[in-house]
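What follows is a structure written as structure tokens; I'll ask about it next.
Excluded from the complex is one protein chain; the other protein chains are retained at their positions.
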């Protein structure tokens, strides 16, 4: 069996969002989401760790060219999320609440399709703040 | 002459903002501020370093009680800025563009009045991202 | 099968401790634990990463409300460990040597009982210094 | 079944390297490896996280004495890699391209032999920069 | 006039301490110093930034050899403070309250004498936690 190595690339984007469930009253939203429910939005510097597991290509010594991976992340995630309002500007969150958990699942879907290499196992970690972060799949 | 020591306290808040000059056309705003001009806002995790210079109190060994300083920052800055939209929710930026430079000057004014100890010299550093930060006074 | 996401919350506490095995002579303790055996204690800023794996609640978009998790960590770990002498003030280490390995297992037990959600898988990472850290379960 | 804990030790070294495949022409090397192919070399501050999983020794409270682990890493990795040119000074890369992926596998082999405790499971993470890192085994 | 450059060296030590003024009652100490007054001590990972300002030696290109500076810090600060109880083990704090402010002034005195180069201007910064730090002289 060939040796598998994990490679990681860290990227970041800045975005506004609010947490809100349209099926609930304003009172319930305020109670459940607290200050994250502010109708005027707040924001974060999101840090993103993209992990790919695969075999080393003996010719290059790479699992994947980090420049290629970085360009894919830029085109398919950063250009969509950076300096945006997640609720208003990013179609995936028109009806989906942009919690860190939901954002990381959406980013995983976008990257899996864009990388398009089933032989590489993808995991995404998203830091909403330095103290709150999420990972998918777990 | 007594010995002067600087003490620093780091705090943070999360906020949305956009950069915009109401006296300019949308075209000029878009050209000058780029993606920071997004009308739907974007956001940041702001880190704040508050520095006070003064003499050590021989009884306590403190320049200032850090718990007191932290409480002042919380009441006069974090409760005003955290999880807010700087343009819409913070009165100081109704007409002032919330660039990092303008925010750090406003925070300095708020803290100087709240601390109210002219014998302590105050400096504020504000990190808008890990790579862009400002300090006042310089 | 539903999608599982990991959520992480970082907390910290400051404590004193010494490493010591009461069944050994002072000579053996000094030899095995070196300067960590100082009878007058030394101390650390401990950083704690609490990880929970579970399904996203479709109503909230949360695996768990981070505010709730943070409050549980505060009540059941920080209030017990912070600004304490682990050997003298924390009952779990009356007879158990407070190595990072033993501390992380104790914190895991405390949190598992306090969170009390068997459907969420708990992992705890403890940083004793920036260069020495442990995780349980492995 | 006994409880297994992971212990981690962070170390670092500074080295020069270039990426190059001797079987390819200069043109292909320049195209594939870009500025990393500079024949005069460039360099990095490499950070190394060494992880060992095992049971806690009930007498010491340790999985392994971190001082012993640190000494092994120093003798078998740092003394070989630190302030060296990986291509010219480190025998393992005479014919193997010193990509982060290949370096982490070599370090894993060196450490597994030096630690020589089959009951401890070893994983090595290597940071080439703050934004590019690798881990083996994945 | 010759060009002056600042050089910085970061070191760290781990220590226990408590804050206490022997001239006050236990009640006043508890009120003023809160949980930092715990009679059984607590502790910190202290980070130390030593700054020296001087002219570049045209032969070496150094203001000072960082290896020499690091050895001086090790002998005159780390060997005295690391893995110690500041109140009980470090003579300077037999009667002086080991607040961060007082510690940084003591370290400055120790280093100024040990470096013994009046042409180099010395500043010391001490991090008690990631969020509380001090600098002397200010």
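First chain written, first letter: the chains are A, B, C, D and E, and each begins at residue 1.
Everything below uses one rule, namely that a residue touches a chain if its C-beta (ideal position, glycine included) is under 8 Å from a C-beta of that chain, and two chains touch if they have at least 3 such contacts.
What you see is a predicted model; the values in this text were computed from it and never measured.
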| item | value |
| --- | --- |
| Neighbouring shown chains of the undisplayed chain, as defined at the top | B, D, E |
| Hidden-chain contact residue, picked from the options E:31, E:67 or E:117 | E:67 |
| Absent-chain contact - pick from E:32, E:56 or E:88 | E:56 |
| Residues in subunit D touching the chain absent from view | 12, 14-17, 35-36, 38, 40-45, 82-85, 88-89, 129-130 |
| Interface residues of subunit B (partner: the chain not displayed) | 19, 21, 23, 32-34, 96-102, 104-105, 130-138 |
| Residues from subunit E at the interface with the omitted partner, ascending | 3-11, 53, 56, 59-63, 65-67, 121 |
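Heads up, the rule we're going with is that only the chains that are shown with their structure count from here on.
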| item | value |
| --- | --- |
| Each chain counted as touching subunit A and subunit E at once | B, C |
| Innermost chain by mean C-alpha position | C |
| Distance from subunit C to subunit A - Cα centre to Cα centre, in angstrom | 28 |
| Centroid distance [mean C-alpha coordinates] between subunit E and subunit D, Å | 34 |
| Residue list for subunit C, restricted to those that touch at least two other chains | 130 |
| Inter-chain touch pairs (all) | A-B, A-C, A-D, B-E, C-D, C-E |
